[in-house]
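A protein chain is absent from this complex, but the other protein chains hold their places.
Then we have chain A:
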Amino acid sequence: MTNIKNAKGFWLSILLAIVFFVVVQFLINGALINDFYINTLFFIGINIILAVSLHLIIGITGQFSIGHAGFLAVGAYASAIISMKLELPFALALVTGGIVAAVAGLIIGIPSLRLKGDYLAIATLGFGEIVRIIFLNIDYVGGASGMQVSHMTTWPWIFVSVLVTIIVITNFTNSTHGRACISVREDETAADAMGINTTYYKVVAFVIGSFFAGIAGALYAHNFYIIQPSNFGFLKSFDILIFVVLGGLGSMSGAVIAAILLTIISTFLQDYPETRMIIYSLVLIVMMLYRPQGLMGTKEITSFFKKRKNVEGGPKDGNHHTVA
């Protein structure tokens, strides 16, 4: 019964999302909103994907990774090579971007996820920088001057990618596999003692997270006309980290809301990059003082709608004739 109820909410959200999609598509087709806003919208979409993918790694699995821009870069370059050098279709470039980033996540994740806390943070930070420097030194992708990429990212691609990211990560989180990841975050020793293969779930979360970061990279690359290694420095990693922390560690809606808000703020402050960082810092300081758990804490938006619904469940579901 709860499944049906959840399914209703699910289809309702999908319906709302599609309505939103159609409205925006209509506005774009009719040239009713200018390119500046369209571009901001695209950036919001890309940042939502990044925030949600990092949320799975930090907020759900509790692995403090701050090299997310590294996966963004891997996805961006991999997809750009597919579409520009090999001149294959964009859809293929998008998927390749994700897969290559996921493979990078697997390779980085297996050794580094044995580390904990600060050590893991430093290792992933190092990974992000290594990726940037590697691309800086490969002439095939243009080195420091970067790589020309045609503009192929369109609203439907952004929309579908965001939707798929959110659905996949929500579905993963709300399953026994997601709970295994949360148990790792809550208490790794206890999770281990309860038969959870903690390394496996850390790596799985890391790989899924890097896959979607790669997708975001592909969208980013094909939105920007040019990609340069300097776009993927550690400040970019911190931008993504801030979405997750500001939104509330463990809350996906929080990450999404923070990504939207901060993208809008930073778009309007584009001409004053220094001011942007000052405002970011101030926002974070104020946040840590007055609301250390982030905008949403660990709550999700949906929990406001079904406040007391949760408490029923079990007994009313009927059929309790399970054999022990």
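Methods note: a residue touches a chain if its C-beta (ideal position, glycine included) is under 8 Å from a C-beta of that chain, and two chains touch if they have at least 3 such contacts; residues count from 1.
Keep in mind that, in the parts below, contacts and distances are computed from a predicted model.
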Practice problem: Given the options "Sulfite reductase (NADPH) hemoprotein beta-component", "Monovalent cation/H+ antiporter subunit D", "MaoC family dehydratase" or "ABC transporter ATP-binding protein", say which is the protein name UniProt records for the missing chain. | Solution: "ABC transporter ATP-binding protein"
Quiz item: Among A:A93, A:I166 or A:A191, which residue is in contact with the omitted chain in the full complex?
Solution: A:A191
Quiz item: Out of A:N39, A:N171, A:S230 or A:S281, which touches the unshown chain?
Solution: A:N171
Quiz prompt | Hidden partner interface residues of chain A, rising order | solution = 3, 168, 171-172, 175-180, 182-183, 186-187, 189-198, 204, 250, 298, 310-311, 313-314, 317, 320, 322, 324
